[in-house]
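Structure provided below as structure tokens; questions to follow.
Omission of a single protein chain aside, the complex is shown with its protein chains in their original locations.
A, B and C are the chain letters, set down in written order, and residue numbers restart from 1 in every chain.
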Amino acid sequence: MSFNTFGKIFRFSTWGESHGVAIGCVVDGCPPNIPISEKEIQADMNRRRPGKSKFTSQRKESDKVEILSGIFQGKTTGTPISMIIYNKDSRSRDYETIKDKFRPGHADYTYFLKYGIRDYRGGGRQSARETASRVAAGAIARIVLNKIIGKKFKITGAVIQLGVLGCNKKNWNEKEIRKNPFFCPDKKSIKLWEKYLLAVRKAGSSCGAIIELRATGVPVGLGAPIYSKLDADIASALMSINAVKGVNIGAGMNSAFLSGEDNSDEIRNISRKVKFKSNNAGGILGGISSGQDIIASFSVKPTSSILSSRQTINKKGKNTKISVRGRHDPCVGIRAVPIGEAMLSCVLLDHYLMHKAQCG
Amino acid sequence: MSFNTFGKIFRFSTWGESHGVAIGCVVDGCPPNIPISEKEIQADMNRRRPGKSKFTSQRKESDKVEILSGIFQGKTTGTPISMIIYNKDSRSRDYETIKDKFRPGHADYTYFLKYGIRDYRGGGRQSARETASRVAAGAIARIVLNKIIGKKFKITGAVIQLGVLGCNKKNWNEKEIRKNPFFCPDKKSIKLWEKYLLAVRKAGSSCGAIIELRATGVPVGLGAPIYSKLDADIASALMSINAVKGVNIGAGMNSAFLSGEDNSDEIRNISRKVKFKSNNAGGILGGISSGQDIIASFSVKPTSSILSSRQTINKKGKNTKISVRGRHDPCVGIRAVPIGEAMLSCVLLDHYLMHKAQCG
Amino acid sequence: MSFNTFGKIFRFSTWGESHGVAIGCVVDGCPPNIPISEKEIQADMNRRRPGKSKFTSQRKESDKVEILSGIFQGKTTGTPISMIIYNKDSRSRDYETIKDKFRPGHADYTYFLKYGIRDYRGGGRQSARETASRVAAGAIARIVLNKIIGKKFKITGAVIQLGVLGCNKKNWNEKEIRKNPFFCPDKKSIKLWEKYLLAVRKAGSSCGAIIELRATGVPVGLGAPIYSKLDADIASALMSINAVKGVNIGAGMNSAFLSGEDNSDEIRNISRKVKFKSNNAGGILGGISSGQDIIASFSVKPTSSILSSRQTINKKGKNTKISVRGRHDPCVGIRAVPIGEAMLSCVLLDHYLMHKAQCG
Partner (left out) sequence: MSFNTFGKIFRFSTWGESHGVAIGCVVDGCPPNIPISEKEIQADMNRRRPGKSKFTSQRKESDKVEILSGIFQGKTTGTPISMIIYNKDSRSRDYETIKDKFRPGHADYTYFLKYGIRDYRGGGRQSARETASRVAAGAIARIVLNKIIGKKFKITGAVIQLGVLGCNKKNWNEKEIRKNPFFCPDKKSIKLWEKYLLAVRKAGSSCGAIIELRATGVPVGLGAPIYSKLDADIASALMSINAVKGVNIGAGMNSAFLSGEDNSDEIRNISRKVKFKSNNAGGILGGISSGQDIIASFSVKPTSSILSSRQTINKKGKNTKISVRGRHDPCVGIRAVPIGEAMLSCVLLDHYLMHKAQCG
């Protein structure tokens, strides 16, 4: 059992609430002798942190990560790596007015019914602030994978659908993703996305998003039948991210509409290298990586905190209305990109170590 | 770690290959003193077994389940329930001609690369035959939940999309699901589905499907932050089923296209009962059940074993072609209905016990 | 959680009751491509099975193990190895007269209070019959270790104390252990032990034993801080064996009486090999193997089923007396030798794979 722990060999446990003193995570099972610095981890933290553009929450968090253990003379020791991120800009008073009401679309109601507690301060443990810890763990996973597998290993995520607006995946450009505030891979879509999201924000509304993750350089053979299939673990990892409601591997839900001829990826030996003629499988067959790119996508529902007045009940069960002010992302999906990358990094390192254990 | 085990407290481990002596599973953590009979389990087995209509594989398996332990005087003892299902109609010779080739869309290639072994007999462990064991475990979970929660608890699955053909979910009729060979909930769709699938089968082709699962009577409070969220565990459970490529909870991937106003389910107190005005969340908020129906759907890719000649390579890495004969389902998605129900039953019982442990 | 499963990567789950149809186990996480035959496993089974001499239970069980899955063409496939052992000579009628009474020293009372069930047939799941499954799993672990590490790896167990009678460990002779019915390592002790145990049996009484296990050829570095220390896992493994009440590593309880000078094992480089001048640590420092022999011992309490009339209560809580007839071992400790070896084999393989995962 592991309520707040993810992984099997490379494991991380997160802790902390949105408006507590700090949040953090403990990474266990990391291979020893891997050079890791706070600076490298911070680079990933910065990609997720709020307040970087007008399209995300204006909460000012430096999200500065500090390593408390597990690194000696710049290298991992094989013992737990504890990291802490202090909360700097939590304004619990913003939540005073709604502290007895359940915000629709949030977990206020279910947490209260489950635990008998209403930690109203920004959602407490249910807040997406927890994901900062995941990004820290994911940064470590990525560094380890790059050290072990080499530079050919790479994970890239991008927003491919912003509310009702898609983009042209054929224009996928990694450099572009790093430039624009939407993690959009298609330069041509950005202007329209800007206008759209500004309108959404101005209306006090919100929109959803679809994120696609691509991992290249993944060795063949990662994954394990039956209940630790690589795709099952990816699905679990991504669905555990706040507001995620759907996960696809390769062709995903669309595979239902294809014929067997169109769907199954033919295999070729081209210049002594195994190549597949398509990638509907998303790089995973029978739960095991095939050497193709791992492709996974997931949907993030629209931010539930919106300005419009909404019907709800309060702690006493009485009908009431709520309108949520505060510093919310008009599209939480945007900041889900580095989180998705982090989770996929952790799953892949975990399976890399599992594979080494049994078959290495 | 648990390659072949599913669950945290209510756990089952499956074993066995498609063409071995037998397959089976061991269920651990089952509450004691629950009346369970082979007959009840068999009823669920019969819903999954092949050869029941012309729309599924003609492999003749009685799928008769035998209980070897854990039941004393008709009741569970709290100790492991071991069940065995003998393989009766395996024809390994059907696979002799392709034993050195990797079937596209199957896990032949990845298993071979991972384990260094090519168990060509019907796919060995990668075969969907393994799912018979899950249905047995799921039957136990369902019986236990009905005993503990009462008859109001119910899980129903149906095929809502057969290849390119959808159905009208407004016509959802549970009795109808049990009558037709497609687990289709909409009587009006059946004739067209019949024609379509016969044509697919005749062409030696195959098609995919989308299955929707609905669980009613689920108590509020099941689920656990962060990495054992109810939806994360459902996603993992469903994605572990052979050929599944996508999982949605509630509005699922479509949630990306909705506005915050349209998506978040408003809450009302109606005659002293908490009611939600919609169910885009699929009955899960923050990873915890809200008391609404749990709604999950998943896609099953088209059967990869098709008559058409396909390009592939053999064990030596040489280019070759393959055409798969045998007794294959034209749409494996159909038989995935009872499997999905079984997995969801197991997840819900597991979370019920987990909730009792921490908050009960 | 794992009520009936042991291990982290190399895991086995056992099932079955003393007087049920069969007992068995499922081994998961076994490395692929290891040659394993039923015959090799049977050899270990035979060392544990009852009825081999007048000093053990006269229950006639062939303990024939059958492999149901996980082996293809004589080699492990990396998928679960399911094994079954049918019960042949269970006489449940022997237990009819005591079916409402709790046998002192047995788990009848605690099982009944925990589960609300009295499986009186030979103790049901609490019976030491379950240990046959462990020996089967342990045989696989030993075979794998011998294949991976080589023939230098060896585990030997012996009874070093039979009730009040010790033996001279300086006379430790492996060949002797295999010859006498007591697994006694000291030829000079056997005659006395024979007389003693015959007297014990004749009196309808019973005695305890101490077993010592020695593993040679164990690589340095197995084990893991903090809560999966090699010695912590060995302690758990041995304490899980029926009737075991104490576990020592190296000097064990006696270490309390030593001075720091006498206890800590000095280290030397002798001809470019690291040697320790003593082995009070039992080959484990900080939970990690040092390359010395792993030495562990454990005590087995005297058989609780004895002829003498004993005071107890029945299911209704009324005071009564009990005298247990049947076919019981006068010293269950004897047959614990192969069980202890099996458990130690499993722990060592498990840690070997864990070490490979993180540091290999």
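Heads up, the rule we're going with is that a residue touches a chain if its C-beta (ideal position, glycine included) is under 8 Å from a C-beta of that chain, and two chains touch if they have at least 3 such contacts.
Every value quoted in this text rests on a predicted model; they were computed, and no experiment measured them.
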- Contacting the left-out chain: of C:105, C:157, C:185 or C:338, that is C:105
- Which residue of A:114, A:201, A:214 or A:310 touches the chain not shown here: A:114
- Task: Decide which residue listed in C:67, C:235, C:294 or C:342 touches the omitted chain of the complex.
- Result: C:235
- Task: Out of C:18, C:69, C:304 or C:345, point to the residue that touches the absent chain in the complete complex.
- Result: C:304
- Item | Contact partner of the left-out chain, one of C:43, C:198 or C:226 | C:226
- Task: Quickly run down the residues of chain B that touch the omitted chain.
- Result: 1, 9, 29-32, 78-79, 225, 353-354, 356-360
- Note on the structure: chain C residues touching the chain left out here are 1-6, 8-9, 14, 102, 104-107, 109-111, 113-116, 125-126, 130, 161, 163-164, 200, 205-210, 220-221, 223-229, 231-240, 242, 245-269, 272, 274, 277, 280-282, 284-291, 299-306, 308, 310-313, 317-319, 333, 354-355, 358-359
- So that we can see where the missing chain sits, which residues of chain A does it touch? 1-5, 8-9, 11, 13-17, 20-24, 26, 28-29, 32-33, 68-70, 72, 75, 77-82, 84, 114-117, 119, 124-125
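The rule is short, and it goes like this: only the chains that are shown with their structure count from here on.
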- Message: Measuring between Cα centroids, what's the chain most distant from chain B?
- Response: C
- Query: Where the CA atoms of chain B average out and where those of chain C average out, how many Å apart are those spots?
  - Reply: 39
- Cα centre of chain A to Cα centre of chain C, whole Å, reads 46
- Query: When the centre of a chain is set as the mean of its C-alpha atoms, what distance in Å lies between chain A and chain B?
  - Reply: 26
- Query: If you look at chain A, which of its residues touch at least two other chains?
  - Reply: 1, 9, 225, 354, 358-359
